[in-house]
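The complex appears here minus one protein chain, its other protein chains still in place.
Chain naming follows the written order as A, B and C, and within any one chain the residues start at number 1.
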C-alpha cells in the first residue's frame, strides 16, 4: 500500500464530509444572493415588515457560512410537536398559559401566532410572551412559503441530489474504514501528513462504527426532515451541520496528536450545538445552552489535563514536536513524572467523561438527546459518546504505562458505578421515552467504562464490540422514537399506547431495538456484555461488577416495563380493528438495516475478528 | 420343593382373599352386636350384614340422572383395590408368590386409589352431599398420608426394607422389635391412621345420615341396589384388611412362614381370631368415643403424625443403626 | 458424524425452516408448516437424546459463532436424557399446537411473530442441555428466555393480565440470568477457563469460599427457573396467560432445565458442593413442594392450578437432587445414585403427564373460553376425548398406582428411606421430614386433581359457555394421544428406562453402581431390597374390577338399569348451581391451612342513600393471594418506585445544579490527588 493511498484513505473520511457540507453552504449562498435579487425586485414589501427585519437580521454574524438569518422556520410549528422534556406541554407552541390555539394553527404556512413583527418588549416570564417557537425579535423577512412562488430565483439544490449527497460522506467513511481494515491488522498502523493523522486497529474499528451509524442516520435524515416539514434553508443548514459533525468525529478518531484530538472533540460540541437547537422551541434552546455550557466546561478540563501531560512529556525530555504525539507518549510513558500524570489523567477522565456521558458532568445528555432531531440524537448517542470514550482510551494507555493499571481501574470503576446508579435510579420513574433512551445510553457508557476498568485484552475487545453494538441499536431506537413522536404526537410514555397494534412495522422495529439494548440475544450487546462480565470477574474490580449487575437489573426492569407499556395493548382510539399505520419504505430501511447489522454482530464478527482482537491488544495488551 | 411352595402359596393367597371377602360382613355384624350389647340393646344378630347384602343384591340397579361412568366405576374400583390389598398383605403366610412385591407404600397407595375413586363418584353426582363428602374425605385422606408413610418409615428401619413380608418375618424372628418404643409408637400412629382411613368414630360416624357430620356416607348417598351392596362390602372389607394388617404388624405370631398346609390352616384360624378380637375391642371403644368436629380432626392427625415422627427418630437414636 | 450429532444438525435445520415458514407463509398454511417443522425438530431431539442415552458421546466447537467466545456443544447421557424428554414433549405438543393455533384468527397464537418464535424456542429447549461452555450455555439460556417471552405475549392485545405477566416474566427471568452470569463468571474466573471441561478440571483448585458462592448463585438462578418458592411468582403468572401449547412446553420442558442446571453445574462440574448447600437445595425443594401444592389446592383457575402443581413436582425433583447431593458429599455414592435416578425418573414422568394436563386444559379453554373451574362442569358429556385424556393425566399426577407419577415418587421414597444408612445428625432429622413433606404433597395433590377432574368435568355444566362446548379438532387429539401413550408406557414398563437412567446418573459423576437393574416389567433395585411390578398390580386391579362387575351381573336378575331422580330432600330437582365448585371443594383445606395461606376477605356494605341502616348492596370478596409475593415482592416494588420518584430530584433541570455536580466532582478529585491518593 503506497504512501499516497494511505494518505488518501486517512484524509478522505475528514475531507469528503467537509466537502459535502461546503456544497450545501455554497448552494445556500447562491440561494441567498438570488433572494436578495428577488427582494429588490419585490420593492412593494411594507416598510414595517422590512424595517422590523432589519435590526436583527444585520446584527448576527453568519455562524459558518450558512444562509444567515436564523429566522423562523414556520413549517415546524404546523405539527412538528415541540414535545420537549416532560415538563413541556404537548402543544407545539409551548406557550406558557398559552391561548387555546391548539397545536399550531394548522396552516403550515404562517408561524405560530406571533404578536406581530417588531414587538420586542417582553418581560421575563410574562405569560403573554410570544410563542416560544423562536420567532425571534423580528420575523425573518424571508422565505415565507405563504408568499407564493419565488420569482425567477434559481431553485435550491434539487431534492434528489440532497438525498444522494447526504449518503456520500458516510459511505466514504465506511469504505475507507473497510479498506484500512484489510491492511492495518497485517501491516500495522499507518500515518500521514507528518504524524498528524494515524490509523491503528482502534481507529479503524471506530471509523467503521462511525461510518455504519452515520449511514443509518443520514439514510433516516430525508424521512425525518420530510416529517418535520422543514423548509429549504433550515434543511440545508441541517445537512451542513450534520456533515461537519461527521468530519469532526472522523478527525477526532484519526488524530495522532492529542491536541488535535481535543480540538476535534470540541468542534463536535460546537457543530452539534445548533443541531440540538434545530427545532427552535424553548426546550431546544434550553437543551442547547446546557449542552454547550456543560460540555465546553468539561472539555476545557480535559484540555488542562492535556496541557499538564504535555508539560510532563516535555520534562521527560520528549522533543516539542512529538510531545503530544500519542505513539511516542505511549512508547516512553514510563519516564513521565507519576504525580503530574496522575493529575492529568484525573482531569482527562473528568473532562472526556463529560463528553462520554459519565458522571459528574453527565446532566446535559438527557436534555440534549431528547431535544435534538431523531437522526442527530441517534448520531450523538450512538457514536459521539463512543468517540469521546475512544479518546479517553488513548489517555488510559499512557496512564497505565506511567502509573500502573491500579489508578485508572479504581477511577473508572468508581465513575462507572456512580453513573450507573444515577441512570438506573432516573430510569425507574422516567416519563419521557427519548429521555429514557438517553439514560439507557448513560447506562451502556458506564458499562463500557467498567469494561475498560477491567483492562484485559478480552475486556477491551468486548468494550469495542459493545460500542459498535450500542451505536447501531441506539440509532435504530432513536430513529424509531422520532417516528413514534410524529405518529402519537408526544413522547410521554403515559400517552403512547398499543404501538404494535397501531403501527406494526414501527412497533416491531422499536421493540427489536429495545430488546437489543436490554442485552438479549441474538444482538451484539449480549455477546459484549457477556465478555465484559467474564473479563470483569477474571481481572477487573469484582465489587464494581457485582454492583453494576444489580443496577443493570433495575435498569432492565424499568426499561422493560416502560417499553411494554408503550408497545403492548390494543390500538389507541375506540375501534379495535383500526387500519394499522404503515411505516414508509424509506423510513423503514435504515431501521431494518441497523437491526440486521446489530444481529450480525451478535452472531459472528466474521472478518472483523482479527481487527477486534488487535484493537483489544493495543489498549489492554501491556 | 419350589412346586409345592407355589401351590400352598397360591392357596394361601386365595384363602386369604376369600376369608377377607366372606369374613368382612361377619366382622361388621360382630362389631354391631358387641356395641348393641354394651349399649343394652338386643342387637340384630351377627349375620345381619349378610341379610342386608342379599336384600340389596336383589334390588334393581339405579342410575341417577346426570351421573356418568365415574359413578358406576367407583364401587367396583373400591372393591378391586381392597381385594388386591388383601392378596398382597401377608395376613396368613409370608411365603406367597406375591410377597416379593408386597410393598407397604404400594398398599397405602392402593387404599388411596380406592378413596379417590369413591370421591370422584361422589363429585359425579353433582349434588351438594356428594361434593361435600368428597371434599371432606380428600382433606382427611391428605392429612393422614404423612402419618401413614412415616409409620411405614419407622417400621422399615429395623427390617431394612419396606417389603411387608420382610417386616413381618422380622417381627416374628425378633419379637423385641415389636415391644421397642419405635414399634409401639408406630403401631399407635398406624392405629389412628386406620381409624381415619376407614372412617370410624372419632373421625367420621359410619352410622349417621346427618348431613352436617357425615363424610363417607355423603359420598355414597346416591347409591342403591347392587351398587350400594358393593360399597358396603367394600368398606367392610377395607376395615377387615386394615385390622388384619395392624394385627400382623403388631402381633405377627402364628403367621405361616413355611409352606406347610397345616401352618397355613392354623394361621388362617389365628387371623380370624385376631381380627375378631380387634374388631370387638374397637366396637367397645367406639361406645365411649364421640365424633370430633371436622376441624378438630387435623389436631388428632397431627398428634398421630408426631407419634410416627418420634417412632422414626426414636428408632434411629436408640438403636443408632 | 454420530447419530446424535446428525440429529442435532437436523434439529437446527428444521428450526431454521420453521422460522422462515412462520415469517413468510400466509395464514392457514403457516400454522401447519411451523407445526410440522417443530414436530420434526422434536423428533430429531428425541432421537439425539435416545442415542446419547445409549452411550454415544460427541462434542463440537464452532469458533465462528458467538463473538469473543465461540460455541461449544457436547452431549453425554445426562444431557441426552433431558434432550430426549424435551424432544418428546416438543414433538407431541407441536402436533397438538397445529390444531390449537389454527382457526383462531390472525392475531394471538397464529400471528406471524409467535409462529416464528415457536420453532426457535423448541430448538433452545433441545439444545440447552447440549451446551458445553459458559458463553454458549448463557446464549442458549437467554435465547430460550427471549423466545418464550414472545410466546407468552401472544394474546397481549386481548387481556391486560397477559401484558403484566409478560413484564413480570421478563424481569424475573433476567434476575435469574444476572445470578447465573455472576455465578458462572465467578466459576470461570476461579477455574481459569470457559469450557465445561476446564471448569470440571479447575473446580477442585478453587477456595471453599468461592465454591460456596458459585454454588449459591447458580443454585438460586436455576431454582428460579424451576419455579422454586422465593423466586416463583413468574410461574403462576406466565403459564396461565400463555397459549396452552406454549405453557405445556414451558411447564413440561423449560422448568426441567432448571433441575438440569443444578445437576450439571452444582453436582457434576463443581464436584459436589458443600453439605449445607445441598441441605438448602433440599429444604427449598420441600418448601416449594408444600407451598406450591397448597396454592394449587386453593386455585380455581385451571391453568394456574397446573402451574402451581409444576412448582410442586419440581420441588420433589429438587428434594431428590438435594438428597443425592447430601449422600454424595457424605461419601455414600449408592444411595446418592438411587436418589438422583429417582429425581431423573420424576422429571421424565412429570414432563409427560404435565404436558398432557396442559394440552387437555388448553382444549377445554379453547372450547369454552373459560379458565375458571367454578364455571365449568359437565364437560365429560360434551368433550369425552378431552375428559378421558385429562383423567389419564390426573391419575398420573395424583401419584397413585396405575399412574406413572406413583413410580417415581415410590422410588424417591425408597431412596430417602434407604438413605438413613448414611450417618450424621442432619440426615436423621432431614430425611424423615422430607418423607413427611412428600407424603403431604402427594395427599394434597390427590385432593387437587380430584377437584380439577371432578369439579371441572363431571356433573352438569354450571355456565352457558360450558354447556355450549364442542369437542376440539382431531389434530389436538393426536397430540394428546401421543402423550397418553407415553404416560401409559412409562406407567406399565418403567424397567426399560433402568439402564439409561443408570448411564445418566454415571454421567452426572456418581459411580455408585447401577441403581436400577430394571427387568422388562419390573423396577428392581439391586443394592436395596425393594421391587415393584406395576404391570402385575394393574392387571390385578383390572381383574378385580371385572370380577366385581361380573358378581353384580350374576346376582341381579333384572338386567336393565332404570333412571331415577337425584335425592333432593323433597325440595325440588337440584340445579347445577347447587353442586360443589372448586372454591367450595377447597374450603376445608383452606380452613385447615389458613394461617399458612392467610386468605383475604372483605365485605363492603353500601347503605341506601337516605339512611345508613337500610343496606342497598353487600359485596363479599374472598381471595387467597400468594403470600410470599405480597410479603416479599410488593415492598420491593414500592421501594423501587419510591426511589425512582425521589431520584427525579437529582435532575431538576437547573443548569447551576448540573454544573455544581461537575464542580464538586472536580474539587473532590483535586482534594484526593492533593492528599496523595
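Throughout what follows, a contact is a pair of C-beta atoms (placed from the backbone, for glycine too) under 8 Å apart; a residue touches a chain by one contact, two chains touch by 3 or more.
Note that in this section contacts and distances are computed from a predicted model.
Engineer: Missing chain's UniProt protein name, "Hydrogenase", "Urea transport system ATP-binding protein", "NADH-quinone oxidoreductase subunit M" or "Multisubunit Na+/H+ antiporter MnhB subunit"?
Structural biologist: "Hydrogenase"
Engineer: Identify the visible chains that the left-out chain touches across the whole complex.
Structural biologist: Per the contact definition above, the missing chain touches A, C.
Engineer: So which of A:34, A:167, A:263 or A:600 would be touching the chain we can't see?
Structural biologist: Of the listed residues, the one touching the omitted chain is A:263.
Engineer: Please pick, from A:371, A:408 or A:456, the residue that touches the omitted chain in the full complex.
Structural biologist: The one listed residue touching the chain not shown is A:371.
Engineer: One chain isn't shown here. Among A:426, A:445, A:487 or A:611, which residue touches it?
Structural biologist: Residue touching the chain left out of view: A:426.
Engineer: Please identify, in ascending order, the residues of subunit C that touch the omitted chain?
Structural biologist: Its contact residues with the unshown chain are 647-648, 650-656, 659-660, 662-663, 666-667, 670-671, 673-674.
Engineer: Considering the whole complex, not just the chains shown, which residues of subunit A touch the missing one?
Structural biologist: On the side of subunit A, residues 59-61, 63, 70, 84-88, 94, 120-126, 129, 132, 134-137, 257, 259-260, 262-263, 266-267, 269-270, 273-274, 277, 280-283, 285-290, 292-293, 296-297, 300-301, 303-304, 306-308, 310-312, 314-315, 320-321, 323-324, 337, 339-340, 343, 366-367, 370-371, 426, 429-431, 435 touch the unshown chain.
Definition applied: only the chains that are shown with their structure count from here on.
Engineer: Which two chains have the greatest number of C-beta pairs in contact?
Structural biologist: Per-pair contact counts point to B-C as the maximum.
Engineer: Between subunit A and subunit C, what is the separation of their C-alpha centroids in Å?
Structural biologist: Computed from C-alpha means, the inter-chain centre distance equals 46 Å.
Engineer: Using mean CA coordinates as chain centres, what's the subunit B-subunit C distance in Å?
Structural biologist: Spacing between the chain centres: roughly 36 Å.
Engineer: Using mean CA coordinates as chain centres, what's the gap between subunit A and subunit B in Å?
Structural biologist: 81
Engineer: Identify all positions of subunit B at which a residue touches two or more other chains, and write them in rising order.
Structural biologist: Subunit B, residues with two or more chain partners: not present.
Engineer: Can you pull out the residues of subunit A that are in contact with at least two other chains?
Structural biologist: Residues of subunit A never touch two or more of the other chains.
Engineer: Which of the residues in subunit A end up touching subunit C in this complex?
Structural biologist: 85, 87, 289-290, 293-294, 297-298, 301, 339, 342-343, 346-347, 350, 354, 359-364, 366-367, 407, 422, 425-430, 458, 461-462, 465, 498, 500-501, 508, 515, 518, 520-522, 524, 526-528, 530-531, 533-534, 536-538, 546, 549-550, 552-554, 556-558, 560-561, 564, 568-570, 601-606, 609, 612
Engineer: Which residues, counting only subunit B, touch subunit C once they are in their complex?
Structural biologist: Spelled out, the residues of subunit B in touch with subunit C are 57-66, 68-70, 73, 75-77, 79-81, 83-84, 87, 98, 100-101, 103, 105-106, 109-110, 112-113, 115-116, 119-120, 122-132, 134-136, 138-139, 141-146, 148-150, 153, 156-157, 160-163, 166, 221-222, 224-227, 230, 294-295, 298, 305, 309, 312-313, 316-317, 321.
Engineer: Going by the contact rule set out above, which residues of subunit C touch subunit A in the complex?
Structural biologist: By the definition above, subunit C touches subunit A via 64-69, 113, 134-135, 138-139, 142-143, 145-146, 153, 156-157, 160, 163, 166-167, 170-171, 174-175, 178, 181-182, 185-186, 188-189, 194, 640-641, 643-648, 650-651, 653, 655, 657-659, 661-662, 664-666, 669-670, 672-673, 677.
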